[in-house]
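Structure, as structure tokens:
One protein chain omitted, others in place.
The letters A and B name the chains in turn, as written, and every chain counts its residues from 1.
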Amino acid sequence: MTKSSAGNFFEDFRLGQDIHHATPRTVTAGDQSLYVALTGSRFALHSSAPFATTLGYAAAPVDDLLAFHIVFGKTVPDISLNAIANLGYAECRFLASVYPGDTLAARSTVIGLRENANRESGIVTVRTTGTNQRGEPVMSFVRWVMVKKRDRDAPPPPVAVPALADSVAVGDLVVPGVSGLAAYDYIAAGSNTRWGDYGVGERIDHVDGLTVEEAEHMTATRLYQNTARIHFNKVLARSDRFARRVIYGGHVISLARALSFNGLANAFRIAAINGGRHTNPCFAGDTVFAWSEVLDMQPLAKRGDVGALRLRLVAVKDRPAAAFPLRTSEGYDPAVLLDLDYWALMPR
Amino acid sequence: MTKSSAGNFFEDFRLGQDIHHATPRTVTAGDQSLYVALTGSRFALHSSAPFATTLGYAAAPVDDLLAFHIVFGKTVPDISLNAIANLGYAECRFLASVYPGDTLAARSTVIGLRENANRESGIVTVRTTGTNQRGEPVMSFVRWVMVKKRDRDAPPPPVAVPALADSVAVGDLVVPGVSGLAAYDYIAAGSNTRWGDYGVGERIDHVDGLTVEEAEHMTATRLYQNTARIHFNKVLARSDRFARRVIYGGHVISLARALSFNGLANAFRIAAINGGRHTNPCFAGDTVFAWSEVLDMQPLAKRGDVGALRLRLVAVKDRPAAAFPLRTSEGYDPAVLLDLDYWALMPR
Partner (left out) sequence: MTKSSAGNFFEDFRLGQDIHHATPRTVTAGDQSLYVALTGSRFALHSSAPFATTLGYAAAPVDDLLAFHIVFGKTVPDISLNAIANLGYAECRFLASVYPGDTLAARSTVIGLRENANRESGIVTVRTTGTNQRGEPVMSFVRWVMVKKRDRDAPPPPVAVPALADSVAVGDLVVPGVSGLAAYDYIAAGSNTRWGDYGVGERIDHVDGLTVEEAEHMTATRLYQNTARIHFNKVLARSDRFARRVIYGGHVISLARALSFNGLANAFRIAAINGGRHTNPCFAGDTVFAWSEVLDMQPLAKRGDVGALRLRLVAVKDRPAAAFPLRTSEGYDPAVLLDLDYWALMPR
């Protein structure tokens, strides 16, 4: 019997199963440097220790999405190594700041199983929690993936489809680390535009574009210790439907978030991700543009200095986002890579 | 009105205007690691903490050019996002060491404005100061760029052309951090050749060459949070005169400086940059070679242990620098990428 693993197949999962994922990760300033170098992130909170400590943070926390990708990456060897598709995210909440020196670990609970009609695969839904070295949850999210069966004839499990919220309730948003925004430095942050300056329905073109190379997305995805094969293995990819390496969807999210600095510079934290769809694959050589739409604006009950903006973040490939492409009469515009729905925090 | 910015155009600048640039940056050991990995820098001062502390430094300072690129990068969104060309640098002085943990911020003052005769653009000259978290200046430099006008019919500002020094006076050179060179470790530094061993007019071939890939120069330039579009955006570049991404000129300077270790291993600090011209664009796939010429040698009045070498650093593409290419009868040799004039410090 071989000592190596080909990953779990659909029939290996059990409803309620708890999986402790391997390789805890001590996040360092080196990880944050690489994150900046690979995405171009410019949010002052993650770039400047004085900016962060002025607001009450212990230090500059790492980018929320860097922490997310690390936790997500830990789940891949157990959950999605045999995934045909990553179908969706929901109920993602960021619960605590992650600082250089913190160690992230991840565990997942299987909360949904449904075999597909063709009996070749099924949908696995897991709730994943990322914790720090004190066992405190730093984030929690649900994702569902279509996973191959090893054996078509393996009996299907009872159908279990979890009820998931369309969006994270405003009352469940957490503002970790901030003692107060009185000293928020708008010059350092790069913009005077605050929460109240936006309006529901407003759309923002983030102007710039980033062309992605194979070396960049693979380096980013390995940084997260994400082992999904389709990102790294040209030989394997040849027999895949796209016949080439596909960029980790999370890297596209990070690029779009980094581009969104131009127009959302004061969206200093991501509080939650309500959902997201990778509507088209992204390949090396593609140039990623982005635009945002304000879907909702809510004050936070417990603090008058921070407001929540619910934003649609759309990544577009190979053409400027000025025309805000999203859908055509036939569905998503083929140029649209990502349709993400998240809550950002902004000073009021 | 859109919340995002297309950057300043020529008519947006005012003489005497002060601009505080966004996104202060806490420099870390991760930044220095990336700098080494992307440029191949091997100067002992920046590589070895014991080497540095033996000379009186608090720790190993980061490469001078890493600090320069970070400060420069902060100015791009405000100064040169709509630049047609970066025309020159002058009066660049390095004033204090930058250590991991220091936070760099940048501000610029507009010291020159001159509209071009075609009324399509004008020349903006700024003096930029980089400061650390204590507000101490760590560097100061002047640069001038040709910036597009948004509106051809906008009225021209009064012509203001600042008087700039041809070179930084020796008396203005600073030797930050060094308490004394008595313990300078020539073995660790990689050479026994000292200041007095060079002669004015001497030329040095730095022998090696580095081929640059798209992923490398974009990663470096994002590390500096430099947002100049032409480096990152293949789609945009198609309508540019070169129809492709152009490598940040500062990356070429860094590669040439790293190559110059072979022949100038004891040029342990850059004290000043007198001027520089990016004489031809550098593209991915080009191989960068370098050579140096000693333009001047000056002792430092206040300390007998350090001498200043004024050096021309020339970067050449796609052929060895052994023949010291620089000019032809028609101007710069087409293979020459960079003609930089700087002051280096060396033990006597």
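Everything that follows uses one rule, which is that a contact is a pair of C-beta atoms (placed from the backbone, for glycine too) under 8 Å apart; a residue touches a chain by one contact, two chains touch by 3 or more.
Remember, it's a predicted structure, so these values are computed and weren't measured experimentally.
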| item | value |
| --- | --- |
| From A:V124, A:M218 or A:V246, residue that would touch the chain that is not displayed | A:M218 |
| Residue among A:P24, A:G88, A:G285 or A:P299 touching the omitted chain | A:P24 |
| Positions on chain B contacted by the hidden chain, ascending | 28-34, 36-40, 42-44, 47-51, 60, 187-191, 193, 197-198, 202, 204-211, 213-216, 219, 262-265, 285, 287, 318-320 |
| Residues in chain A touching the chain absent from view | 2-6, 20, 22-26, 28-31, 33-34, 77, 100-101, 103, 105, 133, 213-216, 218-220, 222-223, 225, 227, 229, 232-236, 245 |
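Here, only the chains that are shown with their structure count from here on.
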| item | value |
| --- | --- |
| Between chain A and chain B, centroid-to-centroid distance (C-alpha), Å | 36 |
